[in-house]
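Selected chains from the complex are presented in situ; the others are not included.
Chain IDs A and B follow the sequence of writing; residue 1 opens each chain.
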Amino acid sequence: MQPAKARKGIHRRKVLKMRIDKRKYDELRPLEIKAGVIPNANGSAMVRMGKTIAVAAVYGPREMFPKFKQKSNKAVLNTLYTMVPFSTTERVRPGRSRRSMEICKVTRQALEPAIFLEEFPKSVIDVYINIIQADAGTRTAGINAASVALADAGIPMRDLVASVAGGKIGKNFLVDLCMEEEEETEADVPVAYMPRTRQITLLQMDGDLPKEDVKEIIKLAIKSIEKIYKEQRKALEARWKKG
Amino acid sequence: MEKRVIKMIMQDQYVLDMAAEGKRVDGRKHDEFRKIEIEKNPLEKPEGSARVRIGKTDVIVGVKMEVGEPFPDKPDEGTLMVGAEFSPMASPDFEAGPPREDAVELARVVDRGIRESGAIDVKKLCIKKKEKVWIVMIDIQIMNHDGNLFDASTLGAITALLNTKIPEYDEKKDEINYEKKTKVLPVTCKPVSVTFAKIGNQIFVDPGLDEENVEGGRITVTTKDNGNICAIQKGSPVPFTLDEIEKIFDMAIEKGKELRKLV
């Protein structure tokens, strides 16, 4: 979900015979997930979705400072989403932007329901997400990486959260949009989901579509999320085998 | 301070207990908004303005028009900017300082509703291709926060835009004459947002602050005159099921029609 102003090509190329990168409409970009990539962190993961690369590291649970920010009945989940300066075609200036502030918030809210925060009162769990390369879908890649990093850190979770965006170009519904598609889509709908409990933890939408289409997109996204979820589990199993 | 916290915890429990019985603390129905009052152009300085009250929530929106350069990839389109200030005046929970996450989210969701719906005909705001276009600056000022800032702000923004007049611009002198506001801003439709709280299993429209304070779900859906959805923002850690989302879409479209009549 790029800032809407970047979606310059809306309606430009309605009749798309097949996807730019030859994928099927319900096919994910090449997906790679690896747990345990940052030795210093308590848990970490790298997720590559096409050209988009997200790395997540988890520190904690650790005592929260300053103390007045502690919550007496549960841990605070803190998320920091950052695009590294060379992640995009035009260099990103370091520092928080309005866009990254919003993504921090929705990312935190997408992950929170999966974590037994109540087991760690007065603590903080820090989740740092760095987008090393950005080619659409950075927030969903970040959530996928963060979810694996949390599990890698041994933090008790209800389920893994997996995430992907869906859209519609012409008459076709499609998932896991690449950058060119994100510029064309009539709507961009990032979804995060916990497959075991069948709950939606992230839902945003930019665009202009009838409700039926939006529902269709959400359902398609959820199907793809099941695939991502399997890869997340595989990555964790590979990590646990290695020890 | 402590008293306030204890009071809030007790109030939270009360809200939850009521919700468990399918009731709201102020007796409203699930799909009932609080009283809405809209003032059109209460101010003279901005090019357009609106004051929206939903219950005790009170928001002023002002629109200022400036001239600037277009974005390189859209050389013939005017631009839009939305800002939101959570003045510490409006709530004991707001702090002075640069806008926090919540204010940024509010501004961005209002922005997306207006931008994605194509409510402003930005092509008509081009003065000279590649060089000069009108910049529409929408600022949201929260006066009193009693819940559901999203709907009050979106209502305020679209009302202010509908009442905005463009000042005269002298291209040669590169001067805007703010004394003469003549042309109406080209507004093509009325995006309106409807916000829901999920408390326990209940879905309530237009949550009051007491309902927002309960750690429940919040979701905002912005719709257009033709019923299309143009923005969604799930804004809380509580998850929703697909069934709930579908029900919410229906309610958002229905209530949106009612709100649109007020603008």
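Note that contacts are C-beta pairs under 8 Å (C-beta built on N, C-alpha and C of every residue); 3 or more make two chains touch, one makes a residue touch a chain.
What you are looking at is a predicted structure, and each value in this text was computed from that prediction instead of being measured.
Counting every chain in the structure file, the complete assembly comes out as A x3, B x3.
Note that in this section only the chains that are shown with their structure count from here on.
Between the Cα centres of subunit A and subunit B there is a gap of 26 Å. The touching residues of subunit B, counted against subunit A in their complex, run 71, 73-74, 79, 101-102, 104-105, 107-108, 112, 115-118, 219, 224, 227-242, 245-246, 249-250, 253.
Those residues of subunit A whose C-beta lies close enough to touch subunit B in the complex are 4-5, 8, 98-99, 101-102, 104-106, 108-109, 112-113, 189, 194, 197-211, 214-215, 218-219, 222.
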